[in-house]
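Okay, here's the structure, questions in a sec.
Only a part of the assembly is drawn; its chains keep their places, and the rest are absent.
As written, the chains take the letters A, B and C, and residue 1 is the first residue of each chain.
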């Protein structure tokens, strides 16, 4: 799989647990950072306004493939897999930037909802267009 | 679903993000704590020795159902769903202890491996027995 | 020194660093929790309203006396040392609740400021009175 978006992650001393591994729970803060910069980059590139719509995660599914050690250099890669009516799916992986080893993969189902009504709202056509253009392919879900 | 193991969680000030919600990433530190106390309780109850076997998470699948607010009281509930040859599956949920509302559910596939050889090892019959007795039912996977 | 306020702390798996010690940085999240519950308890006991005044930390001075290990039970103790015109000083310690060993001490200078004007404001007489009554002695700074 090809990724257009790669964010190097600065590890912190207390990311590492007593086994010398970066704690699994901390990976999700890396994925969070990947998601927010990915979305921000698309908004900036396609001049999408920061509206009254918030994006929340409803499902996360992560596979832990290999431990990350304190002295390794890692990055989070993020891509949109599919855009549906009210949700879209991001696929992310945590890689060792030196060896390209994939340490962990994670898919996240994201939902747009209206901040005022707290209700899910359809993904706008501008957003759908932006996702497809950024990823360079048609990723609209065929219902 | 019934849970034999419930661990109240002490929320910290910096668990809460700028939206006033407990950050989703932090949930996984709660689930971690649930897992380690659940395993420790079973080891203590069934006098299982802390051997040269480590337990690692290989997959996490979480559904975020409702936000947790800073002033809410929450607990993690943990149960073993199924025990297989070299892995077992834990099911957990994060609940509001006052309203019993389920905020998030999470299933985790755990694998036993030998610390020296760093290879996966079969779940011992003592462990299988302990899981079944603790949960009060036969949860051995029928292969 | 005597403390009227003791808050047991629930340690988390990833509080512990690769040396098996609770990471020093994490202590400050414990002290934060001690501060917020201490202030909340005083506000509740003395029916002080949550006004337009925020309290911020301007100085922290901590002495690390002994490491905290993953399996220890700890608590944060909090007391007000002194109340001045626009600031007050909290003294806290992190103790092993089993052995009463003091692991770390911390004094914090806190300042009240108006949320709207973002200016420091005098500590009200109701607050001064509440601090003295809670601590059971006159802790008003003599200027």
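Note that in this section a contact is a pair of C-beta atoms (placed from the backbone, for glycine too) under 8 Å apart; a residue touches a chain by one contact, two chains touch by 3 or more.
Here the structure is a predicted model, which is why all the values come from computation and not from measurement.
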Overall copies of the shared sequence [whole complex; 3 in view]: 4
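What we mean here is this: only the chains that are shown with their structure count from here on.
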Chain located farthest away, centre of subunit A as origin (C-alpha): C
Centre-most chain [mean C-alpha coordinates]: B
Gap in Å, rounded to a whole number, between the CA centres of subunit B and subunit A: 25
Distance from subunit C to subunit A - Cα centre to Cα centre, in angstrom: 37
Subunit B and subunit C: spacing of chain centres that average the CA atoms, whole Å: 32
Residue list for subunit C, restricted to those that touch at least two other chains: 13-14
Residues on subunit B engaged by subunit A in the complex (per definition of touch): 19, 23-26, 28-29, 31-32, 54, 56-64
Residue ranges of subunit A touching subunit C (in the complex, touch as defined): 13-20, 23, 25-26, 70
Residue ranges of subunit C touching subunit B (in the complex, touch as defined): 9-10, 12-14, 29, 32-33, 36
